[in-house]
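Below you will find the structure I want to go over with you.
Excerpt of the complex: some chains, original placement.
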Amino acid sequence: MPDPRFFRRAGPFSVGELAIRVGGELAASADTARVIGDIGGVETAGEGEIAYFADQRYVLAFASSRCGACITTPEFAPRAPGHCAVITVGNPRAAFAEVASAFYPPESPSPSREPIAADAQIARGAVVMPGAVIGAHAVIGEGAIIGSGAVIGAGVVIGAGSRIGANVTLTHCIIGTRVIIHPGVQIGQDGFGFVPCNGAHRKIPQLGRVIVGDDVEIGANTTIDRGAAADTVIGTGTKIDNLVQIAHNVRIGDHCIIVSQVGISGSCTIGNHVVIGGQVGLADHVHVGDRAQIAAKSGVMRDIAPGEIVMGYPARPIRQFWRDTAALSRLTRRDK
Amino acid sequence: MPDPRFFRRAGPFSVGELAIRVGGELAASADTARVIGDIGGVETAGEGEIAYFADQRYVLAFASSRCGACITTPEFAPRAPGHCAVITVGNPRAAFAEVASAFYPPESPSPSREPIAADAQIARGAVVMPGAVIGAHAVIGEGAIIGSGAVIGAGVVIGAGSRIGANVTLTHCIIGTRVIIHPGVQIGQDGFGFVPCNGAHRKIPQLGRVIVGDDVEIGANTTIDRGAAADTVIGTGTKIDNLVQIAHNVRIGDHCIIVSQVGISGSCTIGNHVVIGGQVGLADHVHVGDRAQIAAKSGVMRDIAPGEIVMGYPARPIRQFWRDTAALSRLTRRDK
């Protein structure tokens, strides 16, 4: 369930209401009055929750799901468990994005004239510089420093001794102790999640958080998106340079070094003590093992084993990269 | 003519004053007292306007121009139409930058103590969070949300239901309806336009705007420069990720996907439904056709046809990229 500090749930809705909302067909046998209180995944949703199913590979999980309602295609509908109210549509993922938006509509901030919310908890010894804004229920730890122009969103937690630079924006995140966040960093905004629908891109609600471990340092103007369902996580002691992009659902281990202008795509997992050189890009869902090293400007499209050192576009073992470069150079020498 | 909401014109100036200003020679026959009220292009300028000419390819357009005055080289001067007051200089482009700066000097904001200008039009139901600043004549639509620390420049228009994140800066732009702009985005600042002049770089006034269509989403810390003369345009429904750079005069079509850290150079035109992967760079004046796809980290130096899929540095058809990569790998295997 999304963290209630950051997400307010609407509803509940009846199965019938949800079917109308997505323009879907309800099986004749379905209980249209059944009350649905939240969204969930096929494997985790319970009887008061709605999931969606659209991937043949997980059909066994679908058949044994405990979900109270499900959105799927007419083809997959017969594989649904008997207790489940089935809504069929042409594009289950787009329909589920619609349902998720019904339960978690975009937040509408309550207008306020006070820059520091009356119910924010600011520890004694914390320093809030002029021009900072602190939202409802935010928690600022002992000795933390909030820079001028920093905007701390509702519900955000900042650990003791952490330093938040000027003009930083933090939302939907939990920040550890002794963390240093340099000016202009943006943490916790929506990830880049869309589903194609009728020639346009429909927004998928992003309902996770960003969790930043203790002793992390994050460089100026870096951006870290919150998770789509699970969280985006930065491990203890990891140091991130300026202008780095970390997408939704990324999990970075402890004591990594991530140099400037690196881009880490959605759902990558990075081990501990990994070093990533400047301007490296990682495709989505890549796994990088512990103590791997990725040379500057590499484009990584496959998993990297623990301890492996890679370079190039596409990234390959670093010796191979230099061998390839030398071979190409010899080739053109022959050609002359 | 530059949009008067954003640019205040100085002048008028006589032809004689302008010639002195640029250190140019006036033809003996020229009417030094002729009044010039604005700048323009050779093809569009009228009798009260001044243009410049320095490119042999357009000499016919020059000869038939209706402009009241023109800056050109001594070599091209004889090709000017008879009615035109000709000023000759060694470097017409630099001289024209000087004239443009005379008509459109850098704006000097009127100091104000009020964060929200008295004459800003803020629709009922719009929410302005604490710490936001709204400039003179700005128009904020119904239900729009302006985040804390956001700075909305003079004359900016924001459509109904749009959400402007914290610490965003908007100037010289018109934003559509239901647009989402994430924290730290900078829109409407000067493009990167200079002309070499005596070993230094002289600034060219940037007199266009940024036009953002409906249902656009723009990721954290992305930058979009305003046009130099025409506008920079983002089409309806296009989704832009974090830390993207969009230079002056770029025109992006509808429903495109532009992933994180992409850089689009000046005057590129991108069709509809184009997908551009992370960290791609496009050289200036490149045209990308509808539904083309550009793989992550590609460097694009030529036009891309509609529907084409490219990859690499330099970018080429994606099959060719993989064939080249395999060939290089076989080559080094042979070399061992």
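Read from first to last, the chains carry the letters A and B; within each, the first residue is number 1.
Quick note on the criterion: contacts are C-beta pairs under 8 Å (C-beta built on N, C-alpha and C of every residue); 3 or more make two chains touch, one makes a residue touch a chain.
This structure is a prediction, so every number in the text was calculated from the model and none was measured.
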Subunit number of the complete homomer, 2 shown here: 3
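One rule holds in what follows: only the chains that are shown with their structure count from here on.
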Chain A onto chain B, rotation angle from CA fit, given as a multiple of 5 degrees: 120
Chain A and chain B: spacing of chain centres that average the CA atoms, whole Å: 32
Residues of chain A touching chain B in the complex: 106, 108-109, 111-115, 131, 133, 149, 151, 153, 167-169, 171, 184, 186, 189-190, 192, 194, 199-201, 203, 221, 223, 225, 243, 245, 247, 261, 263, 265, 279, 281, 283, 299, 313-314, 316, 320, 323-324, 327-328, 330-331
Parts of chain B lying in touch with chain A, wherever the complex brings them together: 127-131, 145, 147-149, 163, 165-167, 180, 182-184, 215, 217, 219-221, 237, 239, 241-243, 255, 257, 259-261, 273, 278-279, 296-297, 312-313, 325, 328-329, 331-332, 335
